Each structure stands twice: as C-alpha cells, then as structure tokens.
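Left out: one protein chain. Kept in place: all the others.
Chain nomenclature is as follows: A and B, assigned in order of appearance, with residue numbering initiated at 1 for each chain independently.
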Amino acid sequence: MTKLNPKIPNGQLDQKWTNYKAHQNLVNPSNKRRLDIIVVGTGLAGAAAAASFGELGFNVKVFGIHDSPRRAHSIAAQGGINAAKNYPNDGDSVFRLFYDTIKGGDYRAREANVFRLAEVSNSIIDQCVAQGVPFARDYGGLLDNRSFGGAQVSRTFYARGQTGQQLLLGAYSALSKEIGKKTVKMYTRRDLMDVVIVDGLARGIIVRNLITGEIERHSAHAVVLATGGYGNVFFLSTNAMSSNGSAIWKAYKKGAFFGNPCFTQIHPTCIPVHGEYQSKLTLMSESLRNDGRIWVPKKLEDAEKIRKGTLKAGNLKEEDRDYYLERRYPAFGNLVPRDVASRAAKERCDAGFGVGTTGLAVYLDFADSIKRLGKNVIESRYGNLFQMYEKIVDENPYENPMMIYPAVHYTMGGIWVDYELQTTIPGLFAAGEANFSDHGANRLGASALMQGLSDGYFVLPYTIQNYLANQIQIPTIKTDLPEFVQAEKETKDLIQKLLTINGKNTVDSYHRKLGLIMWDNVGMGRNKEGLTNAIKLIQELKVDFWKNVKVTGTNDQVNPELEKALRVADFIELGELMARDALSRQESCGGHFREEYQTPEGEALRDDKDFTFVSAWEYKGDNVEPEMHKEPLVFEFIEVKQRNYK
Amino acid sequence: MDLTLKIWRQASSKVKGQFVNYQVQNISAEASFLEMLDILNESLVAKGEEPVAFDHDCREGICGACSLYINGRPHGPDRGITTCQMHMRNFKHGETIIIEPWRAKPFPVIKDLMVDRSSFDEIIQAGGFVSVRTGGIPDANSIPIPRRNAELAMDAAACIGCGACVAACKNASAMLFVSAKVSQFALLPQGRIEAQERVQRMVAKMDELGFGNCTNTYACEAECPKEISVSNIARMNREFLSAKLISHKEF
Partner (left out) sequence: MGKSLTYSSITKKIIMSLAGLFLISFLLVHLGINLLILFDNTYESFNTAAHFMATNPLIQTFQWVLFIGFIIHIIYGIIVQLQNWSARPVRYMKKGYSELSFFSKFMIHTGVVVFIFLIIHFANFFIVAKFGHVDEVTYKSGTYENLGAVVVETFKIGWYVAFYVVALLLLGFHLEHGIQSAFQSLGINHWRYTPVIKRIGTLLSILITLGFIAIPLVIYFS
C-alpha cells in the first residue's frame, strides 16, 4: 500500500496549492536546457503542457496520432468551460465551483485536487483570452457566461457551440509558437506502442510511425501521457474514431496503476443509433435540455404504433405522454445531471416505451417552447444544433420532436495519479482525461476543458519540476539501453503476431462485439450477474481475437487495419478491467449504477462507509487477475451528502 | 442503393496512382459517406485486399481530418458540411461517384486519398499565434472587445484547417486559410500587437510552400465547410499592404 501515496500537501484546503508551490523543488534555467520531456497527445492537456514546458526552456518532444496537433479530439467539445470568475455577480466563488464539482462527482474525487482545479480555473480564462480565443461577449464588450447542468450559477464561458475547438486552437497556437522556435519538436502520425522503464523510472517511449511503419525509440527524463479517454471501448461512442486507450493501457501494463476504470459518463442527449454500419454517435449539446421536454408515450400500445410508424408523435394526445423526468424529479425536471437523465431514458426504453424504429430513443420536444417563445428564439438559441440534427436524421426538429438516446461520452477513470499528476511509475505523468481525474464518479458539463487546460498550463509545469529537479545530473538518456531494445523487440513481435494470424474476422467485427458486451453489461445499468458474464465473454473474445483476426497489409506502410487491431487488442483487455472494477464496486455512484444498489424509487444508492475510496488496479501479468489497491478519500472540508435532484 | 465508386488508389507518395472502380451494394441512405467507405473497406479486407486509406477522425465535422474531392467538389455536393457529415441520401441509386484526393503541390498524396497537410501547420508556426507565455496574464475582462469584432473573429476562427479551400481553388491557393487566422487576430486587441509582423511572416511562408495566388474566384468560400467569408482575404490584403508600407522591418 505504500505505493499509493497521493502526496496531498499540508494545510488548509485553500492553502495547499500555494504551500506546495512555495516549497517544491525547481530547476534553474541552465539545467532546463539539458532536460528532455516527452509529451504524448496534443489535446488540451498535451498541447498546453508541451507549450508551457517549451516556454520554460525544457527540451520537449510531442507525439500525436493525427496529421496535425490541431485534430486532437478536445476539438469536438461543444458547450463551454467553467471558471469561478463570478463575472455575472451571481454568487460564484472558487469554493462553490469546487463544491459543485465534487458533489457532481458523487464524492468520489480527491478534495485537494478538485480545489486546485477550481483555484486555477480563473487563470485559464485569462490565458485563453490573451491567446486570442474569441469567447462570446456581451454588448459592453465583456465576457459572457451561460448556465450549465449541476450548478446554480452561470459560470460557463463559451465560444458558440465550438468552445473545445477554440480552446484547442489556442493551445495549438501556443504549441505552434514553440515548435516554430524549435524548443518543441513535433512528431505527427505516431502511435505510442510502449513506455520504456529504466531502473524503475519512465525514461522513454516506443512509437510507430503511421506512415512508414518504422518503430522508433525516444528517450527523455520524464514522460507525460495526455492521450485522452477510452470511451471507444464501447465501439459506439461520441469519441473520435482514433481516440484510444492504448497509451494508458501500455503504461498500466508497465506498472502504472489504473484508477476507477469503471467510471464512464453516458451523455443523455445523443442522436440514436440508426444502423449496423454506424461508426460513431453524435452528441447534441446538453443545453438543449434547457428548452426541450423529454417524453415517451404513456401506453405501451402507443409506443408500439409509433415504432411501426402508424402513429405520429405529434398526434399523441397530451394526456397520453409521459414526461418522465418532470414526473420523477419535479425540482430539477429536464435539467437533472447527465447520469440521472441517461438512466431514466434507459429505464423507459427497457420497459418498452422507447420510440424510433429501434425502440431505443426518447423524444426531446420543443413544441411547447416554440409556442411560448416563438420559432425565432429557439432558432437563435439552437439553430446550428437543429440544422445538424436535420442533416443527420433528415427530419425537421421544428416540426417533429427530436429523438435522442444516451451514448458513451467520457471516461472519468484513467491512470491513477497523485497530487503532482505523477503515476505510480516515477517520471511518468498523466494529464487530462487520461488520468483518473478530478471528476469522481460523474463529470459536470464544461468541466473537462477546465481540467485539461488546468493540468497542462498550470499544474504540470510546476509539479514536473519537483521531479526533474532530482534529474539534473542525468545526461541525455541513450536509446540503445537494453530496456529500449527489449521494448522495441516486444513491439515488433506484437505487430508481427497480428499480421500473421490471418484469420477470418475483421478487426471491426471484434470491436463491435466488444462494444455490445460492454454496452449491455458495463453500460448504464450494471449488476453482478451481467458483469461476471461480461468478464467471461470478454476473455473468450480475447482468445478468439488472437486466433481469428484478419489484419491485411504490411507493417512498412500506412496500414489503418493494423492500427485498429493494435487498439482493439488493448480495448479488449481494458474492457475486462472495467467490468472487474464495476463488479468490485458494490454501490451506485455517479455514472456507475449497480442495479442491486438503489433506493426503492430507483435512485442511485451510495455506500460511503465501504466505498469512499479510489480503486487503483495493478497489473499482475497476462491472464492473471489484477490486484486492487484502495486510496481512501478523506473529506476534511466538506460534508458528504446524498445527491438529491427531486 | 447500389453505387459505382471510382477511387484514386496510390500505394505511396513515391509511386504512380490510378483510378480503380468498385461496386457497393445496399447502401442505406441514412449512412454517412465515410460509413459507406467503411463498408467498402470491410468488404475489401474480407477479400484480403488492401482497404482504401483516407483521413478521418471525429466524424462530426469539427476536427478537419476528413477530406475527399467528390464529383468535383471538396466535401461533396452538400454545402456547409464536411465529408463525414454528408449522408448518402445526397446520391442516387446507380450513380457513379468519383473520389479523388485533395490536389495541390503543398499537399502531396501519402496514400490513396490521404494527403499531407503539414504545410498548414508550418504556416501557423510562422506566425499564427499571439506571443504570450503561460501565466502572468491580466484579468480576462481587463480589455473589453466590441461584440461585433469578437463575432467576426469567431467567424474566422471557425476554420477547421481541412484544406477544402486549397482543394477547391483552381490555383491551389491557401489564402482563405491564412486570412482566416490573420483576420481572427487582426480583429482582436490581443492580436494587434504583432499584426504587422504576423501577416508578413505567414504570407511569406505560404508563398514559400508553393501555394498558388488568389485570383478572387471565391470557390474557397463556396466550398468551405465552415462557410468562411472571402472578406477575410480582403482584410488580410489590407493588413498586408499597410504592414508592407509602414512596418519597421520586412519579413
């Protein structure tokens, strides 16, 4: 258990970060030049960290899977970014942001980390504005805010529906500035294949050049993983096609503990699945719930008729509609947090009230709002979203209610890190969605961008120095060390193995099967039987994969099939760990809903006595059960309460 | 629907490519264009053939990775969207679809329909940023910005860097891309500080990379998935002219 030291600084909550910075070790400018840092990933956390390291004077190497750092999936975030600026004068404060975040996460996050996040949130906004991020402004020229789920104040800064894009482009511009100055070297189209550990310290990585297939060794004094989440384990998610869990999975297999793998966020407002061939799900901004009313038919026979197409939604009488969120949660209504809204939709569809051809959809109806506010107001608020919906579904949402269904969106779990964002492997850091993060068991809207940029701009540039200060005597790490040779060989063998199986099933077919197992058993509703079954099914799938997968092409060229195969191989193992974690967490909290643990009204039932901890899983070998370590969560400054949205 | 696809196949940048015809059957009108290509690829893999390589990632029109010159139009026949957002209902049963990679000297083909767009990154690295360091920044509200300027800057900043403007332009000019970034910063007080230097550096890099000249044909605006206006190009011309005339230094 000594391995799990969260290293929380002493002092009052609001003094911890200040104290840490005041007493940490720093690296002087002439030594910074001699220290190398590798950053993997170019999203908000990765790009921000790399740019900041470069500005400080370190030698930085950045790796990304895309053709350009600007394509990282942070770009797709729509809604906004939270900060405790209190510009609207509505009573916000750092403490309130901290409190809302920890409560939203159902009390499964570390107090000190979350407070630091809230504390630096304001600097993020300052930084982004200085970079030229065109946030929305009011007529006086000052920054505008909007409200978001789970908060009673308006603290969300936004740039139309493209906040993630604008923030990423800001970080990308900072990164580009450093690349231009040659303090940072960018390696595009590289897939991380392994993390190299020398004498117990992270000393480098093995990457595959996605154009030439070349396996490259890169060394550094410290390695930062900012490779995002692993939602694509479900095959269908709102993640981008190439978002993957391989980097953190390799780190896990090299000894980094995996924190809370089962904490997955299912977003309630996505466009429903429409066909077997579908490759991804599209998110519709949560803000739609501000004016849309969610309902399904009250009677089973009406639902049946709607699915068959013999009855139109608009023709169903008011009294035959079940506005189930308003019915169950009169206080918050359609604005309950994401996990609650998602589960309620699933509950109705499972009970047979779902609409759409598949029965896996509920209505999000704007008819009342259009009547009350006029079509123009609705159009000005959501015009782009309505247009997007119409392009995809080919139905006019002004006339027919939208159909939505929950989809996998974000993974709160990730590599376990301490207060310094350092993993259990010294010298290996994890930032952004890749770490198990500050969101506990459920993330509030507009907090992911905040956390990515906080880690990248304002946390890592400090904490990494505390580690590197002890490394100044170490000359440039040589890449011909036996550990590098070995890691490269293992990578090459793995690729060779995949290419020579030459079975009969495509990689995608395995990914789809895995996704179904995960969605059915490790999705919105989980139970012991399903999870146990899932573990068995996944293990079988793994055996089948390594016997019957077909990977075409060769290694020495662009080979998307090989890339996918490498990722799916890791997803299969990761899926199993998620199921294990979900099985061991015998409570319901946030996005993790165990059907055995619910109140008589069907609400999540937390078990604070036995489960107020972070589960951190240690890899023990292939096909060996991993070991779970517990990091107890101590709440010194807030009172732990049951979430109540009624 | 059944379709004939005429797809550019090229094994690598070093060898010559050619068009190859493929047939796809029973494609749903609800499928997206890239899902249609996924179906083709899965059938090719099943047959042991090399799948068609194409860039794609977010599949919701924001990352800018997808490209494809479809029947003479970047991102296909619909307006204001990327290839990944285009659905097969835009095509008719029995139609032949010609799919080509972006064509421009600074966008060499890597494989099949994938092209190398790192020249765009090089242009940004030449000056597409505000030279602020992390930290030590005054409060975000210390500089009010007229709402209209913020909106215009946002219009320009919406660029996803996909390269459709270059692909559509008969001269393979990158003026819309470059001007979008120049405009975004030129419109904001934060960006004004380096405005003269920025526009000169970025234009010099654009020229050096071998993009064509702008002849104000406006195909870029017509095909831009984010409908970025050519008024940005005029703004850049203005910025450039005044920078050349009064700047203390040439870049």
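Brief remarks follow.
Note that a contact is a pair of C-beta atoms (placed from the backbone, for glycine too) under 8 Å apart; a residue touches a chain by one contact, two chains touch by 3 or more.
Values in this document were obtained by computation on a predicted structure and should not be read as measured data.
Although it is not drawn, the missing chain touches B when the whole complex is taken into account. Contact with the omitted chain, checked across B:Arg9, B:Arg89, B:Arg103 or B:Arg147, is made by B:Arg103.
Taking the complete complex into account, residues 6, 19, 69, 71-73, 98, 100, 103-106, 168, 170-173, 175, 203-204, 206-207, 210-219, 221-223, 230-231, 233-241, 244 of chain B touch the chain not shown.
The rule is simple: only the chains that are shown with their structure count from here on.
Taking the mean of the C-alpha atoms as each chain's centre, chain A and chain B sit 27 Å apart.
The part of chain B that touches chain A in the complex is made up of residues 11-12, 28-32, 34-35, 38-39, 42, 44-46, 48-51, 53, 55-65, 78, 81, 85, 87, 89, 110-111, 114, 116-118, 120-121, 124-135, 137-141, 143-147, 150-151, 153-154, 157-158, 160-161, 184-185, 188, 190-191. By the touch rule above, chain A contacts chain B in their complex via residues 48, 51-52, 55, 66-73, 75-76, 85, 87, 123, 125-143, 159-160, 162, 164-166, 169, 172-174, 176-177, 179-180, 186, 188, 211, 238, 240-242, 274-275, 277-280, 282-283, 388, 391-392, 394, 457-458, 461, 506-508, 550, 552-553, 557-558, 560-561.
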